[in-house]
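The chains shown are only part of the set, and none of them has been moved.
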Amino acid sequence: MQLHTLKKVTIVTEDSLKNELKRKICELGASGFTCREVQGYGSRGARSDAFASNVEFEVICPEAVAHAILTFVSHHYFEQYACIAWLSDVQVVRGARYAEPVGTTP
Amino acid sequence: MDIELIGRSLRDNLLTPIPMCFALGIFSKLIHGGIKIPKEFYYAISIYLLMSIGIIGGHELAHEYQAHGVATIWKPALITLLLGCLTPLSAYAVLRYIGKLSIADAAGIAAHYGSTSAVTFIVANDYVGNQNVAVDAYLPTLVTILECPGIAIALIIGAVGMSMQKRSESSARSNGLEDDDEHKGKLWEALHEVLTGQSLMLMVGLLVIGFISTLVMPADKFQVFEQFFYNKNMIFRGALCIFLLEMGLVTGERLGDLLKVGPFLVAFGIIMPLIHGFVGCYLGKMAGMSLGGCAVLGAIVSSASYIAAPPAVRLTLPEANPTLSMTAALGITFPFNIAIGIPIYFWMAQMVGAPMVAKETKPPSLMVPAVSRPAADKAGEAKPAEAKH
């Protein structure tokens, strides 16, 4: 089995940013994403009810795209919104599909 | 209306299941109790409530229209639009210049107070009905008219204010213009989001549906929808109990924030609604609305949005602290209105001399539909919502 080492970007932020983030992630070159509702607690307090909850995005992408996404997130969300973001290494099956920046819209 | 009367009216208003469910929710949070309404259940109920306000609103509007054309409604509609434009301004002015809040915070809170709360409308409607006073059939229409403009105007004030401030602060920086453009883009997006947001689309959509079906369907065919959605019937009442239980839980969770927001905001959350409510009652009377209608108009004008406004503000004015606006709207004004505000607006409506039955006014000729203007002389048969059930 051939595996490609790629980056996985994880972003947890306010769910009202979901639509924008979906769009941005694809614009910045990712071929797709997986997202889900989560609850959380952090410096901006608890986010776990109908009026305040979080969304978590996972994006498999090449390093350059990962950096573009993280840069966008840190410039636009960190100051004003509940947000955390991190990067990790993953070995992806048929990774070639995700290795080149693309530019679609969801 | 002497003290004893107020006391009795308070008791009659508060010691009923719906407000007590709200109190139970708060109490449960205070003692760290385990009541938990699944988010999806809460969403399901709010969808139902919004649809209900819409479809029954459209239904009543159709009756009103069949009986009086636009004679009774054009003035109240205009007045409501005016109130939707004035209240964000007054709220902003008070918050910014008396309360010394930042531009973003002042505009953010003003957006909430410029819009309205559907649940407050329902409770007010109910209260008035309990006083055996009829309300005008077109009131749900006014709720939908009131929902949007206030949010839009406050967001524009905020966006313009912020960009002016930024420009004056750093007239040297090069990215001023870009920022401006981005701000405008965000503003557009947020306005689109309010206009096409869940609450407005459901209310307006179902209003249109209710209006058309009432005109087209035989009355006995529509009846089954009325049974399901009508706000005096069991499903609506039961749903409201559960909804307010959840609202109580959310409010209880945030009660601690009351201490953080400071006395000014607490005072604002009580006094501003009283002022807006009075203006609502007064202008309502000027527009020829009945006693019940004026009282309900006062209540909805005074109330602050906690469903449509928050996400719109969060997206356009991220600098505004959401704790401030949510605490004021949900933690102060909402319970204040439910508990004592509504009886006060009712009393205000009496004070300004609103008549028991609405007056009819000839609308400016361009508003009269050419063909289907029904006989306006049958004013006597005006059949208020209450009388029918």
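We call the chains A and B, going by the order they appear; numbering starts again at 1 in every chain.
By our rule, a residue touches a chain if its C-beta (ideal position, glycine included) is under 8 Å from a C-beta of that chain, and two chains touch if they have at least 3 such contacts.
What you are looking at is a predicted structure, and each value in this text was computed from that prediction instead of being measured.
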Jot down the chain formula for the full complex, using the labels you see. A x3, B x3
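Quick note on the criterion: only the chains that are shown with their structure count from here on.
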How many angstrom between the C-alpha centroids of chain B and chain A? 37
Residues on chain B engaged by chain A in the complex (per definition of touch): 39, 42-43, 246, 249-250, 253, 306, 310-311, 314-315, 318-319, 322, 326, 330
Under the stated contact criterion, what part of chain A meets chain B in this complex? 14, 16-17, 20, 49-53, 79-81
